[in-house]
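Of the protein chains in this complex, one is absent; all others appear in place.
A, B and C label the chains in the order they appear, each numbered from 1.
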Amino acid sequence: MDFASDNASGASDRIMQALTAANVGYAPAYGADAATQEAQARLSALFERECDVFLVATGTASNALALSALCPPWGAIFAHEDAHVTGDECGAPEFFSAGAKLAGLAGEAGRIAPETLREGLSRFPRGLVKQAQPSALSLSQATECGTLYGLDEIAALCALAHEAGVRVHMDGARFANALATLGCAAADMTWRAGIDVLSLGASKNGAIACEAVVFFDKALAADMAFRRKRSGHTLSKGRFLAAQMNAWLADDHWLALARVANARASELAQGLARIAGVRIAYDVQVNEVFVVLPAPIDAALKAAGARYYDWPARRLPASLALGAGERFVRLVASFTHKPQDVAHFLAIAEKAA
Amino acid sequence: MDFASDNASGASDRIMQALTAANVGYAPAYGADAATQEAQARLSALFERECDVFLVATGTASNALALSALCPPWGAIFAHEDAHVTGDECGAPEFFSAGAKLAGLAGEAGRIAPETLREGLSRFPRGLVKQAQPSALSLSQATECGTLYGLDEIAALCALAHEAGVRVHMDGARFANALATLGCAAADMTWRAGIDVLSLGASKNGAIACEAVVFFDKALAADMAFRRKRSGHTLSKGRFLAAQMNAWLADDHWLALARVANARASELAQGLARIAGVRIAYDVQVNEVFVVLPAPIDAALKAAGARYYDWPARRLPASLALGAGERFVRLVASFTHKPQDVAHFLAIAEKAA
Amino acid sequence: MDFASDNASGASDRIMQALTAANVGYAPAYGADAATQEAQARLSALFERECDVFLVATGTASNALALSALCPPWGAIFAHEDAHVTGDECGAPEFFSAGAKLAGLAGEAGRIAPETLREGLSRFPRGLVKQAQPSALSLSQATECGTLYGLDEIAALCALAHEAGVRVHMDGARFANALATLGCAAADMTWRAGIDVLSLGASKNGAIACEAVVFFDKALAADMAFRRKRSGHTLSKGRFLAAQMNAWLADDHWLALARVANARASELAQGLARIAGVRIAYDVQVNEVFVVLPAPIDAALKAAGARYYDWPARRLPASLALGAGERFVRLVASFTHKPQDVAHFLAIAEKAA
Partner (left out) sequence: MDFASDNASGASDRIMQALTAANVGYAPAYGADAATQEAQARLSALFERECDVFLVATGTASNALALSALCPPWGAIFAHEDAHVTGDECGAPEFFSAGAKLAGLAGEAGRIAPETLREGLSRFPRGLVKQAQPSALSLSQATECGTLYGLDEIAALCALAHEAGVRVHMDGARFANALATLGCAAADMTWRAGIDVLSLGASKNGAIACEAVVFFDKALAADMAFRRKRSGHTLSKGRFLAAQMNAWLADDHWLALARVANARASELAQGLARIAGVRIAYDVQVNEVFVVLPAPIDAALKAAGARYYDWPARRLPASLALGAGERFVRLVASFTHKPQDVAHFLAIAEKAA
């Protein structure tokens, strides 16, 4: 009953097998191998466009490298005030960009509204030397609240950003989960809607450690090989990153894994919603359930060994404010969870209610 | 016949098995798992001292993180002018330290002589505000020339550094190979000789991607968790790094692998030395052979599909200067090479001679 | 009628004379001169404590250097969301600190309330690796709204910060104006209330370009000579900075200048408050008047050649929200303004009303 995070899970069997299969013979180092070329080709095919791809081992690296390609040291990066890049990466975007400013934007359920972006952009006038220059917008799909932007919402935000000379990054740590829900083409959710660069994460959804920075505008990637190398993110045995990515994409394995995780979250949410006193905070659109639990239920679950994180109550919308004896928590499902794991969890909660 | 680098090899079977074995159940993320604790304990036992250990996926990250803990942005880092940190990491030490200066020191066969260090230190007087402040010394063991420092040489260099208020880092990308040759205790080659922090590399010697920053002085590690996180080097599924390190250390697997690689290099060197016109550039103390080849031999080997790198002729000592029709090349052996691989290589060379 | 900023004024006659007087003979460079020593002694005497003093030419340098001494690259700096360090220095604190995060705090009339600081601190738990570490609090005295913190308010904020292991910086770009109003000792407004380091500005109040970073805790200044030098802020002919500071402090010249500026602002505010439709936004405690003007008055003043800045309407408290046909503007008085300048300005405004 570990719902602490999707990164508490291990890797899928197919990916472990791919690692072993990759461990044969010699291969040129630092990404000059055939498997890395294959990954670039697979991603270009997936996105229906020739992309420049850089594989790395962590989502923080992927996000920070991508943003550093969009933003000078004196730039401003707009992101949701609760986005991973804003508050969960110990200042990685600031480090990789040599000092950019994260401009946090408020927004319900993790989504930035176009009006909010417009207002945010207006605070950083282009050319006003005393202020950080508007440079990048980072959208999380899925969001930190487990919700999704619709394709039209992404397009609207990208259009606003581009009008202002601002490039758009998508933090796709849970891109597969999002795509599985929306059921659209990967291109629709990215460059066709205006995304310039994507951080595509496999680590939370089946890989041991594999993320891709995918540039839809190849011109933005001109310096990326240097940025990756000097930040220590160019793995010497690149074939092992590529092997993960290739197996993940093959036969839509990635979407199959994501669908399992999403289904488990949906079951969790539906089950919890039926329990008196439990309140689901946001629409459950991918594999995360944010939920207000009565303290006895929380206590019973933890006593039974369930793992999950308390979540900051200040992030709850005013309409959902915590009452006395309530806990706000996050549950994350992964491809490793079985229906019976969820059923067991729900049974404990129901009993405690 | 791929002698391009030890990172052209894959991983050892034991390490692949360990990865698979680690892929069971749930584990706390970001290094809070049991396997990571075990790695810390194993390394402390190996070094006969409680160490602070930080696992990362690349040698560049390991070196740059370690150096950033020793050196302020206005510091000078002394290293051999041909050291990996000086010229092969695209400025990673400068990036992680926020601008430190790499002060390259000359030295025969990759080794810094005490007099050279003393002279180098004298160029950066402590407290002279217009100059970078002497902060760190980085020693590569084995060196970039495949040679070794003796324990007394390490001790002498560390003593000089410490007298000058300078902390000492060891780049141990090939630490196992060095230890296998010297046959001393790991502690003897490090903190007992004065080393403050070690970058211990497993990636070139059996792992898929695993390096440890090992702090012998725990006070120096105070900020390392933040440094690692913001540089994107804290892997979410830390168990997979730890699994590699634990399997690598268990039953002296690491030394067994290193001994194989060293033996192959020794065979290569002995065989080549017998061929007319071939000159071995440096003592072969670990798994690298730097050698001057007559052009016909070089051509025959490459025609037969052998892979290895040309090496900059300027690095040759004056006494070994290249003649017309000669090539300076580097051959690196790994644990994956069989005696017959070497024999085949030598046969081609002999035939071309 | 230039009320755009106090830096639109020149220097006081005494300061110009001091510059000329300093231009005699030879003096050691880079602050090793006698005048710089005198400045250090004068400031130590003024603050009733031995201080470490670093003279620089700009307020941005003074603030950013001071903050960089308090905050590691992974640190968070708390400041009012409209503070100069947050939004008017093009990311200088981020640059000098190598990537720190400015955590903007809301607050009425430019002041941070203790509860707001407490809540802000709670968002950055000490030791939580994924987040910036709470490191510095920057208080502006006078604030960006031309208001003041009382001594007890400063003490309360400093106490909260210190409890959380956070050091406190004071941006004293208008320190003289603040001290002239409060009438207390300089020590009372700084270290006795808990301030660790002060950026003391003379440039807006009589100097041509002179600011002092004043460390009350000398341990914090250990690296400052290097920080100043490598940022290019160590003037070679340091005597000319020191000459300004010494003349500014001598005979309380600085306070005399500040009192003139404050008096003019007070006259402006009183005169404007009597005009129908004009609303003063904040208490006028130093030399700045933030005021809502009916459009016809604004137009008449500008037509008559008055210079002043429009101010962002979003900074107005909700209770003061702009009506149609209103302008929110800032007027800044300096020591160079005469009562008749103010009278002339007011006459135009009154006529237009």
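We take it that a contact is a pair of C-beta atoms (placed from the backbone, for glycine too) under 8 Å apart; a residue touches a chain by one contact, two chains touch by 3 or more.
Nothing here was measured: the structure is a model prediction, and the numbers come from that model.
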| Thinking of the whole complex, not just what is shown, which of C:Arg111, C:Lys130 or C:His233 touches the missing chain? | C:His233
| said: Just to verify: which one of B:Leu102, B:Leu157 or B:Val342 makes contact with the chain not shown? | reply: B:Leu102
| Where does chain A touch the missing chain, residue by residue? | 30, 72-74, 98-99, 129-130, 133, 223, 225-227, 229-230, 234
| remark: Against the hidden chain, chain B presents residues 73-74, 87-91, 94-95, 98-102, 123, 129-132, 312, 314
| task | Pick out the residues on chain C that sit against the missing chain. | result | 2, 4-5, 7-11, 16, 19-20, 22-29, 56-62, 64-65, 89-92, 94-96, 203-204, 208-209, 226, 229-237, 239-240, 307, 336
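Just so we're on the same page, only the chains that are shown with their structure count from here on.
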| Set of chains whose contacts include both chain C and chain B | A
| field | Chain separated most widely from chain C, comparing mean CA positions | value | B
| task | Determine the centre-to-centre distance between chain B and chain C, using the mean Cα coordinates as centres, and give it in whole Å. | result | 51
| When the centre of a chain is set as the mean of its C-alpha atoms, what distance in Å lies between chain A and chain C? | 41
| remark: The distance between the C-alpha centres of chain A and chain B, rounded to whole Å, is 35
| query | Where does chain B touch two or more other chains at once, residue-wise? | reply | 226, 229-230, 234
